[in-house]
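For reference, the structure is listed below as structure tokens.
Of the protein chains in this complex, one is absent; all others appear in place.
To keep things simple, chains are lettered A, B and C as they appear, and every chain counts its residues starting from 1.
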């Protein structure tokens, strides 16, 4: 089968690979649609290390090709997705609700980011076939009425973006700021809207993203290239600050701005993947006396999460189709990486079809 | 009346002051016992700015001398305490449960640390008399069976220390580390014990504090002057790390150590008052993908909080008397500051009696 | 001034009353719009006892006429609302977040339904003037852009209805059933929608209410006069049952139906005012082994709650104007009671203007 393989920094190529064997708890999926994530670009650039020869990608939509001998409750030919994070379900981490830090097989049951396996510790989704581990925990059937592209954001983008609002515990009547309106930030904006925030302030500078932010639920869009976003948010909130600030980029600047606009007692919900030490400025942190909460979230996975997210789409609460701006065949995935990594042509997300 | 007044950095003196007038919502308390807090030392040293001429202190035990015209439900002569934090009860912050960030009278109802008034924005408790604002929100009657010294830790030390465990959401079976065993850290240790933690690791280097830590509920005491506390805690937890790490000092080193011993998905509960920007190291922070929570707490106040803390004492769940190591008359408060600020003679807390 | 007074069962009349004196913590409001609640009809019928001579009504919109001597942060002439529930802010109940059970002045600080004062224990809002106690806790300024009728549902209907969804802890992706689509049930439907439920099933039998239910956010409307609602909901959920069932009527039949459609581990959120003992059937209760939660809510009050609800209106998240079906002058309030109590002419809520 064909698969997009990490060869070395700055080199992901499409190559041939053996179709994997199916263990008793696994399922083999024939991938029908997948996509490229910002994290994959970090891998491409060598900023996040993975084993050479690994198949990249963690956002699969597909059809069950073969079920492991112990897998029950599914049929071959069924359309399914699996989350970017594929927890075992049985580790101590999973059993206390911390599925993304799944440490199945470890002594303690916790492993940092242990739930993230596709394209990280095992072969991923940018291929013709994908082996899904712990299939009964992870395979979520796709409702007939939904197309592949309609559910393509569920495995990672929606799940992560929504978790920004969920970990922030957004309540009816909250004021929420979302820093950066890439695909995940846009879904954080949508998540805040879905949970009842009444003033949502989205920050970005790219016109097309600012436009989509409004469609996703933002009440105000702040262009940080034109105004100081902290000042502008304080102005918009009449000096009060926000109840929840969501960071969706992974930079010191946005993290710090999120803290600066946070009201005392508010929550900074961080989604970004950082690449250097962060600094917490003393003043906005109120010297540690502000009753602040800072919470980070790794994309929630598992079939129940996927089921709920697909329900959001099926019930027309959110339409993520504006996020898919470009389409490629798997054969052309190298061109897709080139476009996506360089953020050309207003790309948000690409759909890749084997 | 006599009162300990901030004159200028490095100078707090006992001086004469007029007994304050009592507004309709106030109560005048004749102070019978009070104490000095680490925060007062910050004020003394000029590290935390207050107005010159302000009476210092925020930990009052006393007797009601006079009630405001609109105050109901109390009688003059009643023994009472008030918390270090005296929320109004009616601001928007209070009405959403964020009493310590009370912004009564502001446009938005939130003010950073706004609930802290005694010895900060209004005259404090190191005096013969103390005016308590919003008396009906703040005066908590002392059960007859409890002495002044028995409840002296309730207004700040117990309330803050316990909030470290509470904000950390300690659960039955948790492993908890508490960094620094000063009075607040000792009460955090006690709070973690009260909430059901089954492995409590206290970190300090002063033998007397390490000894009291055991009496307060620590299962293990780590002497950071002899071993690396991060390594030792990882060893004690067999590599797993802790569910909740409580920072009770206010330094980069303890904050960072708390993060380094935290398991994925765990909570860092910070009580310290910091004096410079903090750094979050990328590795232990798992680049923002560890499902970590960092939460800060300002001492919870209000009469219901005080009632509950006094119940802890009355029911013999905790004995804070080992924390009171020295006693002074108000006349000698300058000597008390000298002892306490220089941490001489194994001092933990002093009791001051006018 | 004119006021609607409870004389005896089945007799509420418009009569003259003295304009009340204003205590130091009070505010006198000139009522500009008010309404009649189902609870008022219970009072009218003698089913809920109040003192003879009491002015009825607990849903005020008005203008500040006079402020008490100790009230700060408001100006006379300001447009305001106050919640149906007017907590003191300072009782032990309030200080632990249980404002509706406010026991200000009691020994323990808790009093059953103690926060409900207007038209219950003190004179209410169906009058030309209204005395608001604990004004700083309760007066919420109305944004200029909002009309009286736009905010008329905030004091009780929206606050109660939304609390049905909030106490049920509705999450993104939940399936929610709402039993009865009177004004409160309609707002519960809207609240579930605002919090991210993806399948909302509304139950009623009156065509006009069923129609508005759809506008408020229901995905399915079940007519209990035509189908068995339990069977229909189990059919719609493919046998799974609902995550949250909201009872908004106050009858055994709806309470029981709510339990029968609840999935294991789900929450029954009850808003109704019951008039007789309830029975919990053993089977649907799973003999007490279903991990079920049953939670009741009394209308949340206080100015912060009102501010948030008005924000929901101001941000166009919800339009409650379809709920106001009839308008009366205060002079004609007896006719309004006649219409409303007999549920004639498709009445949902009436607007009363002095």
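Methods note: a contact is a pair of C-beta atoms (placed from the backbone, for glycine too) under 8 Å apart; a residue touches a chain by one contact, two chains touch by 3 or more.
Being a predicted model, the structure only gives us computed values, none of them experimental.
Participant: Which candidate, B:173, B:207 or B:239, sits in contact with the chain we can't see?
Facilitator: Once the missing chain is taken into account, the touching residue is B:173.
Participant: Hey, which of B:15, B:148, B:219 or B:332 is the one touching the hidden chain?
Facilitator: Final answer for the missing-chain contact: B:219.
Participant: From the listed residues C:93, C:195 or C:216, report the one that touches the chain absent from this view.
Facilitator: Of these options, the touching residue for the absent chain is C:93.
Participant: With the missing chain put back, one of C:10, C:75, C:225 or C:279 would touch it. Which one?
Facilitator: C:279
Participant: If the missing chain were put back, which residues of subunit B would it touch?
Facilitator: 162, 166, 171-173, 191, 194-196, 198-199, 219, 307-309, 311-312, 314-315, 317
Participant: Write the list of subunit C residues that the hidden chain touches.
Facilitator: Residues of subunit C in touch with the missing chain: 93, 96, 98, 100-101, 107-108, 110-114, 116, 238-241, 250, 263-265, 270-282, 285-298.
Participant: Go through subunit A and note every residue touching the omitted chain.
Facilitator: 23-25, 69-70, 72-73, 88-90, 92, 94-97, 99, 104-105, 109, 134, 136-137, 302-305, 307
Please note the rule applied: only the chains that are shown with their structure count from here on.
Participant: Distance between subunit A and subunit C based on Cα centroids, please, to the nearest Å.
Facilitator: About 39 Å separates the centre of subunit A from that of subunit C.
Participant: Which residue numbers or ranges of subunit A touch two or more of the other chains?
Facilitator: There are none in subunit A.
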